[in-house]
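Take a look at this one; I'll ask things after.
A single protein chain has been removed from this complex, and every other one stays in its place.
Right, chain A next:
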Amino acid sequence: MIQQIDYFAIAAPLTLALVAALVLLLDAFLPARRGVKSALGFVTLGGVLVALGFVVAQAAQAGSGTLSTFCVPAHLADGGSPGESCSFVVDRLTLIFAGLALVAAVVVVLMSMTELAEGDIPVGEWHFLLLCMLTGAVTLPASRDLIMLVVALELVSLPVFALTALKRYDGRSSEAAVKLFLVSVVSTAVMLFGVSLLYGIAGTVFLPRLAAVFSGELPAPGWPEASTSILEADHGLPGLVTVGIVLLVAGFAFKIAAVPFHAWAADVYQGAPIPVAALLSVISKAAGFAGLILVLVLALPGQSATWIPIIAIISALTMTVGNLLAMRQRSAVRLLAWSSVAQSGYILAPLAVAFRPGANAASTAVGATVAYLVIYAAMNLGAFAVVMLVSRTASRNELDDYRGLVFRSPAAGLALAFCLICLAGLPPGLAGLFAKIVVFREIVDGGAGWLAVVMAVNTVIGLYYYVVWTARLFTPERAVAPAARRPFPALWVAIGIAVAVAVLFSVAPQPVLDMTFLSATY
């Protein structure tokens, strides 16, 4: 059998992978001069932009339908399913996640250009690892079989350990890398176990076929009474399926730092270079959510009774624990780490009401999740970019270092204030408010009143630390700030992009909602 590969469909990850190799070669063969550092940065940036261009082109074309490749024809597929099964599908959901990852990557690359300009971090390796990680982040939302999903998720995770550890001779950084490595490896092992259980029962790795098996439309080959539907088995739902689902969800919960698998977040964020922390909190997290949505909504809709309570409880715990931990922080990065854990809880919440009775409930729930994720990405990146700016002058980067930032640097102070108010979800940060309303509306509509109340209380807890931090920005400082002021053009561009997007989402959130809710229609 000769497989036809649709190179246009895989153009974005392919570009990123090629540029990654190119960056490594350039680093090896170009003389180690000063200009080379930034040249490599621009090559990376160019690669990301080209990939983004492909995503936009696909979006323009995919208005008509979806692109798919790496397909197994129907007559070869196990059990003879209707239609062919594809491993790589570019639909609207794929495009929005890929677009989100790439736009966020532009900001992260700009941030890392500043980080690399001074440190002794090897530039070539950094950009290579960054591009590898992006390749994974773009591939993951397009994956439609479990193996591809796991491989892509590993591609997202593995380079990040190395990126975290690249700040050599820094104990904290090494500790962070080891922690992240151990947590990630364990989560992968857990997830692989879950995947193997599900595969063992269903006899297929393709998500749509998994869905058919687990909703009882197709017989389950791995089940003793193979000829019958899985739901008609005498002794009810096989416990094995439940175990498989729980393990799979647990694996993803590690990636998105959901409670009870959240403990690594603060230490890792603090130890890693700030661009990597931003990367973890946005791109890596988005990839985790993409995987979770694919598995739960595409592969396991028939088992929603099993995973919906799990997701609801995890969501409530995540937002509560994240917020409570964030209240006690003195370090800006640790605070953002716990706040991003709490935000994961909000992002997860709509999934807990997917598959309620009603027309296209699943798609509006996924739409709400993605909408929150997109808006969260913009405001969180803005906050991280300003935090990085402050870290240049205040190495400890504690909240007290932000006292009077508005007077020292009005643009940075106002940008951070806006992003924090956005994260808190108050006007004038309307983007965050709208995001919260979208999620609240979904939950209330879905009838999960208790979750809505938990989230309401959490919004107030969250406001406390955001507003206390914001107030610090406007408090006149007692001592005069160190005058050492160097220009960070790339970093300013990063701040500008993130804040401009957040402002745009505040004034006109409709495009986001259009994109995300369309993305979720199957």
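Note that in this section a contact is a pair of C-beta atoms (placed from the backbone, for glycine too) under 8 Å apart; a residue touches a chain by one contact, two chains touch by 3 or more; residues count from 1.
The criterion applied here is as follows: contacts and distances are computed from a predicted model.
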item: The complex's invisible chain, by UniProt name, from "Dihydroorotase", "Membrane protein", "NADH-quinone oxidoreductase subunit M" or "Iron chelate uptake ABC transporter family permease subunit"; value: "NADH-quinone oxidoreductase subunit M"
item: Option touching the unshown chain, where A:5, A:57, A:182 or A:444 are the choices; value: A:444
item: Hidden partner chain, touching residue among A:300, A:452 or A:503; value: A:452
item: Full-complex contact with the absent chain, from A:118, A:217, A:400 or A:514; value: A:514
item: For chain A, the residues touching the chain missing from this view; value: 421, 426-428, 430, 433-434, 437-438, 440-441, 444-445, 449, 452-453, 456-457, 459-460, 463-464, 467-468, 471, 474, 476, 508-510, 513-514, 517
